[in-house]
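Shown here: the complex without one of its protein chains, the others still in place.
Chain lettering (A and B) follows the sequence in which the chains are written, and residue indices restart at 1 in each chain.
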Amino acid sequence: MTTRRVGAALVLLAAAAAFAAPALAPHALDQRFVALLNAPPTVPRLVDDRGAWHLPFIHPWRLVNQLEQTYEQDRSTRVRLVWFANRRLVSSSDEARAPLLLLGSDSLGRDVFSRLVYGARTSLGLAAVASLGAILLGGTLGATAGYAGGIVDDLLMRASDFVLVLPAMYVALGLRSALPLVLDAWTVFAFLAAIFAVIGTPYVARGVRAIVRTEARLDYASAAAALGAGHARVLVRHLLPAARGFLVVEATTLVPAFIVAEATLSYVGLGFPDGVSSWGTMLHEASSIRAFTDFPWLLSPAAAMFVVVLGLNLAFQHRPPLSQA
Amino acid sequence: MAPVSGRPAFWLASQHLTRHTRNLAAFFLAVLALGAAWAGVRRASNAAATRVGAPSDPGVRPTGVPRGGELVVSIRTEPVTFNRFVKGDSSTDLVSNLLNAKLVRINRATQEVEPWLAERWTRSDDGLRYTLKLREGVVFSDGHPFTADDVLFSFAAAADEAGGSVLAGALHAGGGTPEFTAPDPLTVVMTLSEPFAPGVRILDNVPILPRHRLQPALASATLASVWGLDTPPGDLAGLGPFVLAEYLPGQRLIFTRNPSYFVRDADGAALPYLDRLVVRVIPDQDAELLALEAGDIDMTTSEVRPEDYAPLKRAADAGKITLLDLGVGYDADAMWFNLRPGAFDGDPRASWIQRDELRQAITMAIDRKVFADTVYLGAGVPVYGPITPANRLWYAAEAPQPRYDPAAAKALIESIAGGQPVRFSLLVPKGRTAIERAGAVIRDELKKIGVTVDVVALDGAALVQRVAGPSPRFDAAYFSLYASDTDPAINPDFWLSSGTAHVWNMMQTTPATSWERQIDELFAKQAASSDEGERHRLFADIQKIFAAHQPVLYFVAPRVFVASSSRVAHVEPGLTRPQLLWAPDRVAVSPARAARPER
Partner (left out) sequence: MLAFLARRLCFAAFLVFAVSSGALVLARLAPGDFATADLGVRAQSAEAGRLRSRYGLDRPLGAQYAEWLSRAARFDFGESMLYGRPVRDLIPERAANTAVLALAALAVATLIGLPLGVITGSGRGGLPAAIIRAGSVALLSAPPLLTSLFLVFLAARTRLLPVGGMGGSTGAAGGALADFVRHLIVPAAALALPLAAMFERLQSQAMSETIAQRFVLAALARGIPWPRVLWRGAFKAALRPVASVYGIVVGTLLSGSFAVEIITSWPGLGRLMLDALRYRDVYLVAGCAAAGAVFLAIGTLMSDVALALVDPRTQE
């Protein structure tokens, strides 16, 4: 059961980071370091070049070539880190000369680490709400369709087909034009969560329906029904548990998909306003060749997503009894 | 008056996969091979660099240009048709320039008009009649002889708006469309209703099509439906340097040399230099970059993005490609406000949002150094108006250039806002990296003077609908406006208050302000003047009025970089797209590796 704990710990870690973002992030979200576009991370050090030990410090970056975005470390200068200053866990003692960039900076000179922890709030919150919505909605509809069968089944499944193939981008475009030009973050959040929940529903519904349908024909379900258990009771107590594993896996595929999809919908104008960062948008901005060759730190949201999804996977996995045998 | 090639003189590049045609350009800047270290690596790059500014007669070429071989270029969107008369996007235009010839060609490297199908021309003393002599013995790719009838047919087809032509506007000169007559099979006379300074320049807009093939379509007003992409290659007949051999939808077009192409180089050898030209469709810009680095393509049809400079520089250092710095471009992205009278009725901001002072304050508040460093990674120069220093002939250095002064800007804003919070939304198109970075810089710089900017990214069509729809609903917008020619007389739709690209207040019936009326009058005068000196003085005055009222704000114009594989042995780079392929008949690849490695 230790893997489960590890998984839970990973998820909790991400949630805690998101919660504590204002204290963890060394910089404000939209603070730009104009002379440090795409600068590499300033790695905290303890030992200087002569082998002497110090309190944690960083070396500043010096711009070598603006057009090629290359930097060199000024190893002669040590800038001490300060703790618990300005209600931030850690920051540089000389922000103007050597800001603390734990994960480097992006193409606008913003601190990637700060954006990552703030982005965790947006992206994880959105993915959690939307996945939960999709699972509840899809689970209910799928179970109803699978259990009831007949015309109810047909209607629900055809409706889900319709949602599946209708281009969601157009729905978003239409919605966007009906909304005011300048949107606040909460409105965007609510709309995105609603759209994603609806888009995710058919995927969940279909699997649940298939599972419920086969289970309903098994002996124990008919037995339960024969014993006079109500439909709802049969469904909830006997049939849905069979779909539990499926739902967990679905959740682990929906969460990353929704995090990424947020950036896609920003294309039709349903993106978060400036003051908000999100992993999807960060990843979208990082989707260039140079992220692979020169600026790997821009890919850190993908790593963060991996940690979260792995955590979910481990935490909720179904461990078969035989595996301990 | 003439939006060149069916495009508006200035138009909005709303799509991040570019479909715009930036035609023409003005004076060519010295082309610099970047850095001695890699410029010296290959003779090819030097050849390209030094040959720029060559005389405009295509017959005078340095000898010894290698012949034969295959060139592979990429486009990001497919052409829409083989019929340039019905569509003017960049890919359709590119293909048309391979298949067809025109009477004259504007040399994109020198901005001078050079002869093509017309061998020479004369202008009457009153400036109203141009007599053009056509080349003798020219035949279409199907062997049919070319005569003045084909020219008359092509201009008639271009004017046939009912039949679907998009080139009608491109032939407007001053008061209206010129009349064309043919006194004999090798002479065409163009008669204008009033003097028009650019003269034969507008003839670069219309490809000459075969009358013997297309006359029935013109007669039945079905021109729009002929020569679609499903036309068998053999049915196309043209005068251009290449003929179509094969078209694979969504993938590639293969062209082979047109053996009956009529242009010869200084050695008397028939052009084009190339045997084959393959145009591949690569929709993604990153994939295009990788293909160029890997040697899968020889050149792209657009400039290098600032963020792609470094990887290409490395490839150039390794000897794989040639990277050229063509200097400052002709166009800068622009920001403007909705200046339509009454647009802000009932809005508390009406008292300041359309005032000149707001825009003057903004231009003082933007640190152009920071702007250039962030948006173009330092590869740009400050600009203060629509004409950049690249357009040497028409750039007015004497127009005022407000210096960076946030304190004065702040004071100016406070003087007009009277204590009200100053806040407006800025529309930007989603998906263009340089524009999105610019939006962030504008927001940050204006924040320093107490102005709040809500940057709103919308998809292209939605944005255009707001900015240029039947009832514009926007505060301010920032994106690309491209001039279609360096000669301002060809861009009336931007300058004139009645113009369709007069973006801050389009298609006015009468000028809304006295300064717009003044610009209208000066513009008409300079377009009709036959005295170049007077034209320059008048246009400098227009630029000064523009600078005083700043209806459109300009911050930085980017430098233009282009790259080609090191196989390319001869090109004449121009500043506008397609920078390396505006004269496809004169592009050559080195014979040593003419046979490319199989993949």
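In this section, a contact is a pair of C-beta atoms (placed from the backbone, for glycine too) under 8 Å apart; a residue touches a chain by one contact, two chains touch by 3 or more.
Just so it is clear, the model here is predicted, and its values are computed rather than measured.
Q: Out of B:266, B:350, B:507 or B:548, which is the one that touches the chain we can't see?
A: With B:266, B:350, B:507 or B:548 as choices, the missing chain is touched by B:507.
Q: Check each of B:287, B:393, B:512 or B:545 against the chain that is not shown and name the one that touches it.
A: Only one listed residue reaches the unshown chain, and that is B:287.
Q: Which residue among A:197, A:235 or A:260 touches the omitted chain?
A: Checking the options A:197, A:235 or A:260, the one contacting the hidden chain is A:260.
Q: Considering the whole complex rather than only what is displayed, give the residues of chain B touching the chain that is not shown.
A: With respect to the unshown chain, the touching residues of chain B are 8, 10-15, 17, 19-20, 70, 72, 74, 77-78, 80-81, 86-87, 89, 161, 164, 166, 169, 224, 228-230, 248-252, 276, 278, 280-284, 286-288, 290-291, 293-294, 296-297, 459-470, 481, 493, 500-501, 503, 506-507, 596, 598-599.
Q: Extract the touching residues of chain A with respect to the undisplayed chain.
A: Chain A touches the missing chain through residues 154, 158, 161-162, 164-167, 169-171, 173-174, 176-177, 202-203, 206-207, 209-211, 213-214, 217-218, 245-246, 248-249, 252-253, 256, 260, 263, 280, 283-284, 286-289, 292, 299, 302, 305-306, 308-310, 313, 317-323.
Following the convention adopted for this analysis, only the chains that are shown with their structure count from here on.
Q: How about chain A: which of its residues touch chain B in the complex?
A: 30, 32, 34-35, 37, 66-70, 107-109, 173, 176-177, 181-182, 266-269, 271, 273-274, 287-290, 293-294
Q: Would you pull the chain B residues touching chain A in the complex into a rising list?
A: 286, 289-290, 306-311, 313, 370, 373-374, 377-379, 425, 427, 430-431, 433, 437, 440, 443-444, 454-459, 462, 466, 473-474
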